[in-house]
Every structure is written in structure tokens, then in C-alpha cells.
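Left out: one protein chain. Kept in place: all the others.
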Amino acid sequence: MTAGDIISICDVQNRRLDKGFKLTRVGVTGVKKPIRVKRNGKIELICETLACDIDVFVDLPSDQKGSHLSRNLEIIREVVDDSVREPVNGIENLAASICKSLLEKHDYASVGEVQIAADYFRESVTPNGRETLEFYRLFGEALGKRDGETIKTIGVQVIGMTACPCAMETVRSALDDGVVTGDFPTISHNQRNICTLMITMPEDVELEANDLIDLVESSFSSPTYEILKRIDEAAVVTNAHKNPKFVEDVVRDVLMRILLRYPSLPDNIVVMVRSESEESIHKHNAFAERITTLGELRI
Amino acid sequence: MTAGDIISICDVQNRRLDKGFKLTRVGVTGVKKPIRVKRNGKIELICETLACDIDVFVDLPSDQKGSHLSRNLEIIREVVDDSVREPVNGIENLAASICKSLLEKHDYASVGEVQIAADYFRESVTPNGRETLEFYRLFGEALGKRDGETIKTIGVQVIGMTACPCAMETVRSALDDGVVTGDFPTISHNQRNICTLMITMPEDVELEANDLIDLVESSFSSPTYEILKRIDEAAVVTNAHKNPKFVEDVVRDVLMRILLRYPSLPDNIVVMVRSESEESIHKHNAFAERITTLGELRI
Amino acid sequence: MTAGDIISICDVQNRRLDKGFKLTRVGVTGVKKPIRVKRNGKIELICETLACDIDVFVDLPSDQKGSHLSRNLEIIREVVDDSVREPVNGIENLAASICKSLLEKHDYASVGEVQIAADYFRESVTPNGRETLEFYRLFGEALGKRDGETIKTIGVQVIGMTACPCAMETVRSALDDGVVTGDFPTISHNQRNICTLMITMPEDVELEANDLIDLVESSFSSPTYEILKRIDEAAVVTNAHKNPKFVEDVVRDVLMRILLRYPSLPDNIVVMVRSESEESIHKHNAFAERITTLGELRI
Partner (left out) sequence: MTAGDIISICDVQNRRLDKGFKLTRVGVTGVKKPIRVKRNGKIELICETLACDIDVFVDLPSDQKGSHLSRNLEIIREVVDDSVREPVNGIENLAASICKSLLEKHDYASVGEVQIAADYFRESVTPNGRETLEFYRLFGEALGKRDGETIKTIGVQVIGMTACPCAMETVRSALDDGVVTGDFPTISHNQRNICTLMITMPEDVELEANDLIDLVESSFSSPTYEILKRIDEAAVVTNAHKNPKFVEDVVRDVLMRILLRYPSLPDNIVVMVRSESEESIHKHNAFAERITTLGELRI
């Protein structure tokens, strides 16, 4: 008996079941890999290595005992190696590519799913022109069917700042009325806001993560920055109070900017926008979300 | 001008918008509250206080600027106070009750959503009869529509142990063949497994969280225990190796037990079972999941 | 051979080592247990169950192979059972009690260590008199030596709000100077602040966690509340801007309040105060900490 025999004798995963249940998704989660990614735009960031968290799944028919999980890792391994030679063009395209390999290597599967997330850094400029380097999260996902096409999702998570429009007016009224005292017109509570945008689209549509970050970052009361010397700090705080926003406003402004930025994208593209404020006046968070299609938004 | 005037003048949330977008869910997340819960069964645990994490949401029409978030907290507050006088019967019923109040207090909303999670402790017995106290997570959720009924979800998360059936056979073959050496028949890798079961059902169906915990806990290779003196440890390890299971097997065994335990539950009840193994031989996890209806399972 | 024989034959932990290294701490982490705790003060909360996270350790001599970890769980189990009959008086005293049992049950150990953390809820009152229920974290720790006394630590973690004093002045100057424009005097950035206070003391000193929470909560720019209807929201925001504070100010104000509140506590008591602001204008946090003795603070 050889090692090859052992492998085929012990293919417990491949055993037939009489009365099994099919499974929606079987795979591996929390796989960490460095992937070389090509980016348009800024020359100095044109090729970078992202430390990616990867989850991959396929479905499993009712008559098969197990999914061959090591094949998932072989696929990911190959993709990592390939990216060293030829950097991938966005982690959403990487996800789509892994998704197709999943269906090839798991011939019993009818669906493949891939989710990738990574830290991402990008240059920004403060109101007074100082260059900074800001931190973001990128998401790339794909869902592929054996009998159909692959759809992919590109996503970004951006941290910004919201100033509350309600508190601003309430304070002013309360001061006018003497319910509270002091020389504090126009003050409000403000706080860190985390906004996530995910766009699900046919595989041949290409969006640029940097554009999505721009859309989101311009929808806060103000963007935030790593370094703020005093004049810049004054500008950020003043800008935030000139643009007071609820979590609802952040979501709606991102939606509006998407419509304006992508007038020719097809109606069936799915958009998810989520804004969560780590409220400064509460121990809990405020939250708003919209999940919809571009078609619905355009009505 | 009175405080009442201020309140109505400054109702920024209530302002009309010309060209807004409706929002899928707006609300608060990460609200922590102690809720008194009544449990059937063991007399000594019949009434206990659970420290709950609560998220609540309603949708928002396109022409309204903001949702009145403080109303959400007033509803939760009321429920906490009520539970001191009259303990609630399961956090899924609490979620349904909050959900109805959401639709009452937010008259512009057409949908309400509630998600509650809490730590939970329950007595167990080791193979040799020692009493232990084990730790679980409970989930209670509700989704209510203004023009229809409320559906609710009861869920449990249980930590157990899986021993790999594939490794067990592979090691035996490899030993027989001399590919590896030593006197190690029947060994395998085993690890901590986290299994989650969520059942979504009409509001008038009553399930008992303890029954769900039982279903899940008996579907691992072995349950795990806080205290294992040596004989019990030998029994747990031996039992696990007598019942080697993939993550796929854990999910399927929970599904089978649900069918056997609840033969008369309606076909449209939705079941989600997820099993995740913190693989001892890998740095990543193995994962399996099924989302389906009881009707589909019964075919 | 009996089960008893098995137990003694297989006491692998107790084996002698020739050339071992002693270990600083060996034990278990992440043990979750419900503990009934007695509290002074408010009658309605006088006796409650806290869901505790518990870590316990002893040291290990160089000539002993292993520590008997199941004994740690037996000790914790006993404490849980006892607390049902007779609620413990503070989790710091529970920690001290567990610590002594550790040294009794592990006769080879010279040091025992216990760390307990739990969620905690307490009634509060908004500026305009509305009753709310707020969320905190409690800590209780103990360190005991075989040849000496046990010292214990009581700790609280409180979430509040800080408004930045620097931004407030910078904005005013920048407005005066026309560097930024608009009618925004007195605005600032404000944010969620998490402040932790830990006091390490001889076992016979008794401090009340509620007092520590009061000390910390009054040291923010403003406390925060679960429910704030408009007038209360105006008051909280105004109060915060009347008391702008750096993270440094929060720490120093807690230190000052400790000196004033506890004039007769011994000089050798150790105090740790930490304030971390989830900056609204940055993606990173601001942090300040002091670790010292009461004696040093009194100089």
C-alpha cells in the first residue's frame, strides 16, 4: 500500500450518505494571507501587500459526508503565489477568482462564496493642506453559481466624525429660553462615526475602492485626520459644526453621491450603506442602514 | 417659551424632506440592560437576571429626516422595569414585546427589529455524575411589520468538542503502512467547537432554550465541562473518539435532532445551524452552516 | 485496580522534575460564573447576580511537572454555591477568598492570583431629574503570598464624555482672526471617554464600588446617560462645554477626588487611573494614566 492508496482509502469526506442533509456553506474561516494588490492612481502606492483575512465556502450535497477543506487552502495558496508575480487588481476581483477555483476543485458544489477583508492606508490632505496617511478597511466578496455567473462585492469602511443637528438647535433654544445657561450658541455633541459601503455587482463591472472611500469620507460632518496642528483642528471642528448630521444623514448622503457618481451603472446593482456613531452623550451607539438596488434609489 | 415649546420646535428628527431616501433600519446598538427572566424546569434557576446586549431598529420613510432614538431607550427602560415586577418568559418573547412597542412609539415606521443576546448558565452532569455549571449564550430576536404579525427567533450558542473522523482513519492507515511510526491507533486531532442554533417562528410558538441547548450539546463528539477529575476526563476523551465528527456532522446531527424533537412544528419555521471548529492542527477554523425551513428538511 | 488507583498513578502533574524551571503563574483563564453579590445602598439592588469572568493562577516550583488545574475550578464552584446561600460582599473580597483557597489546595504554591471582571448596572439621574439605569464594569483582584498577607484590588470602568479645551480656544482664536469663518464661538470636539480606576489595598480595607464610580463619573466633562430627552440633552452638551477636559485632566481630577474622599486611607495604597478618549477628530485614541501610591499623591 502506498501513500496514494492511503489517501484514497481514507477519503472520509467523499463517503456517500443515505439520509444526509445538504449544507448551505462549508469551508474555512480566519485564513490570514498577504496578497499583493495593484491600485490605480497614486504612483507610490501602485503596488502593495495587504494582510487579508479570508473566509471561503462551498455548499455540500446531501449524499456527501464532508467537504475537502484542504483544497480551499490550496486555492488560496496558489492565489497568494500568483499575486507575487502579478499583483491582483482589487480584492473583489481576487474573491471572484478564488470563487471560480472553488467550483472547479469541489466538483460536487453548486455554489462558492468568498469573503476577504484587509487594512488599507491612503494619503489624505487636511483643510490647510497638510499631507496625512489615513487608515481604512477594504472588503472584497464573491458569490458564484455553477450554472450561472459570478457576482462580486467591493466594500470600504471609513472612520469620520458627526456633529448632531438636533442638539445644536436644542441647545440654542434652551439658551434662549434660559433652561440652560452660558454663552454656548452653536455647540453640539460630536463623535466618531464608522461608515461602511458595500456594492454588489456583476463580475465585469469595475469600481475603484478609492472612489468609494471618497464618497463616504465626504458624507460625514467632517473627515478625520491622523495629524491636526491647531489651525487644522479649528477647521475640522468648525467644518463639522457647519455640517451637522444624524447617522441617517450620513447614509442618505452616501446614497445620493453614489447616484451622482455612477449614473450609468445598471439598476440591479445592490448597495448597502451603514453608519454607526459612537455617541459621546450615550454609552450605546446610534445606527442607520439602507440595503437596496440602484434601480430603487433612482425612482 | 416653555420647555415643551423647545421640544416641539427642535424636533429636528420630525422635519419633512423633499428628496430623501427611505432607510432600512435606524436605531441603537450596544444597549446593555439587566433583564429578569423566568425559566421552566430547574426550580433553583426559575428566576434570574440576564445581562443583555440589545439592538433595536425601525425603518424610516423617505420624507422624514430622523428617527427618535430616545424613544427606543424609553421602551427598553420600561421593559426592564416591568421585568423586575414580572419576569419575562424568554428573551425571544421580550424581543417580540419590544418590537410591538417600537411600532407603537414610531408611528412612521412599518417594520421593527430587535436583537438581544445574553450570557446564560445551566447545570450539567459529567459522565461520572459530577454536577457542574456550564456557560452558554442565548439569543432572542423579533421582526414585526405594521400590517402583519411578528415573527421571533430563539437561539443558543454552545461550546463543545469535536474529534476528526478523517484524521483517525488516516493515522491508522499511515501506521499500518509504516508512513508514520509508533503505537498510536485511534488517535485524532480534536478541538473546541462552537455551535449556534437559531429558530425563527411565529410569535405563538413557544420553544424552551434549555431544549435547544440539549439538542446542540448532544450533537458534538462530546460535551465539555468546567470540572473534570481524572476518571471523567478519560470518559470525555474516550467518548469524543467514539463519536468522531466533522463540522458538517455536527450541523447535520443538530438538524436531525430538531426533526425528531419537534415533529409537529409548522413547515415554514426557519432553522439556522452553524458549527465552527477552532482546529487544533491549523491556525484557521473549519466551518459548516445550514439555513433552511423545517419543510425542506422533512422532504 | 480502582478508580482511586488510577487517579494516583496518573497524577502526571505531581511528577518530580530534575531540571525544571519554576513558573510565575499557572492556572485557568476565561472561566465564566454567576456570582450573587450583596451591595450597600440602594435597597432594590441590594442583592444581585453578576456574570463574572474569572482568571486564577498559582506559581509552580521548578521540581513539579504541572499544576492541578481542576482544583481551581473546584474552588470557584464552591464559591459560586456559597454565594447562592450567602451573597459575597464585593467581588474584590470574593477574589481574596478564592486566593486563600488557592494556597490551601495547591500546597506547593507560594503565590495565588485572582482576577474577576463583571458587568454592573446602577441607577443614575439626568440633569433634569429623570431616572436612568447606567452600565459599568467592575473589577476585583487579589494577590496572596503563603508567608504573608493578601492584598486586594477593587476597580471600576466608567464611560463618560470629554470636550477638548484646546480646540475650544483654538476655534475662538481662529474665528477672531478669520482663519476659519462662521458664527461658532465655544464649539469644540467632544467624544466618548473610558476611564478606569483600580485601587490596591490591604485585605481589611473596605471600599464601596459605587463610591469609586461616583469619583470617576464626576471627573468627566459630563457623565453620559441612556435616555436624554431634548432638555436633558441640551444640559449635558452645555455642561460638557463648561467643563472642557483633556484625558490628562480626567486622570488628575480622579486623583484629586480620591485624596479628598479617602483622607485616612494608608499611604501605601496603590492607585491606577487611566482615561482613554475615542477622539472624534482622529481615528486613534488619546490616553493618559497614573500609577502611584496615595503617599506619593499626598506630598
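Order of writing sets the labels: A, B and C. Residues in every chain begin at 1.
Following the convention adopted for this analysis, contacts are C-beta pairs under 8 Å (C-beta built on N, C-alpha and C of every residue); 3 or more make two chains touch, one makes a residue touch a chain.
Computed from a prediction, not measured in an experiment: that's the story for all the values here.
Student: Considering the complete complex, identify which of B:Leu103, B:Ile231 or B:Leu265 is in touch with the unshown chain.
Tutor: B:Ile231
Student: Looking at A:Ser110, A:Thr132 or A:Asn243, which makes contact with the chain not pictured?
Tutor: The one listed residue touching the chain not shown is A:Thr132.
Student: Provide the residue numbers of subunit C that touch the chain removed from this figure.
Tutor: Contacting residues on subunit C, toward the hidden partner: 1-3, 5-6, 9-10, 12-13, 20-32, 55, 57, 60, 65-67, 69, 73, 165-166, 169-170, 173-174, 176-177, 179, 246-249, 251-252, 255-256, 276, 282-292, 297.
Student: Can you name the residues of subunit A that touch the chain not displayed here?
Tutor: Output for subunit A: 3, 6-7, 10, 31-34, 44, 48-49, 51, 70, 73-74, 76-77, 80, 84, 119, 121, 132-133, 135, 226-231, 234.
Student: Residues of subunit B in contact with the chain that isn't shown?
Tutor: 134-135, 159, 161, 166-167, 170-171, 173-175, 179-192, 222, 224-226, 228, 230-231, 233-238, 240-242, 278-284
What we mean here is this: only the chains that are shown with their structure count from here on.
Student: Could you tell me which chain's Cα centre is nearest to the average position of every protein Cα atom shown?
Tutor: Smallest centre-to-centre distance to the global C-alpha mean: chain B.
Student: Averaging only over C-alpha atoms, locate the centres of subunit B and subunit C and give their separation in whole Å.
Tutor: 29
Student: Return the distance between the CA-based centres of subunit A and subunit B, expressed in whole Å.
Tutor: 25
Student: Measure off the straight-line distance from the CA centroid of subunit A to the CA centroid of subunit C, and report it in whole Å.
Tutor: Centre separation, subunit A to subunit C: 35 Å.
Student: Residues of subunit B that touch two or more other chains: which are they?
Tutor: If we look for residues of subunit B contacting two or more partner chains, we find 3, 6, 10, 31-32, 73.
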